[in-house]
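What you see is the complex with one protein chain gone and the rest in place.
Here is subunit A:
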Amino acid sequence: MKVSELVKKYELKVFAGEQGLENEISGGYVSDLLSDVMGTAAENEVWITLQTHQNVMAIASLKDLAAVILVKGLEPNEDTLERSREEGIPLLGTTMGTFEMAGKLYADLAGS
């Protein structure tokens, strides 16, 4: 599944990083602890979080993640947006909570 398909299916907001919308998704990781993501997330995963500051995009870039999804209608900080643009990694948003978003992504990836 591509990031663009996920965006379309769940009407996710694309805050920035459109360059990466064709990234292929290999899995997902859910955590709001940055060192946990640093130690555990793998390349091409989608990271679901409620952290909105720019270190999120720094980590997404260092770990070569496919995209980041901010839950519960949270808005990214200005420097987070800028970082997403620079790195070309999609920064997405949903009004869904973490449980719901992760459940949907899990079902999609398990079925594909």
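Quick note on the criterion: contacts are C-beta pairs under 8 Å (C-beta built on N, C-alpha and C of every residue); 3 or more make two chains touch, one makes a residue touch a chain; residues count from 1.
Criterion: contacts and distances are computed from a predicted model.
Have a look at "ABC transporter ATP-binding protein", "Radical SAM domain protein", "Anti-sigma regulatory factor (Ser/Thr protein kinase)" or "Copper chaperone NosL" and point out the UniProt protein name belonging to the hidden chain.
From the listed options "ABC transporter ATP-binding protein", "Radical SAM domain protein", "Anti-sigma regulatory factor (Ser/Thr protein kinase)" or "Copper chaperone NosL", the omitted chain resolves to "Anti-sigma regulatory factor (Ser/Thr protein kinase)".
From the list A:1, A:38 or A:109, pick the residue that touches the absent chain.
A:38
For subunit A, enumerate the residues touching the unshown chain of the complex.
Residues of subunit A in contact with the hidden chain: 32-36, 38-39, 43, 49, 51, 53-55, 58-59, 61-63, 79.
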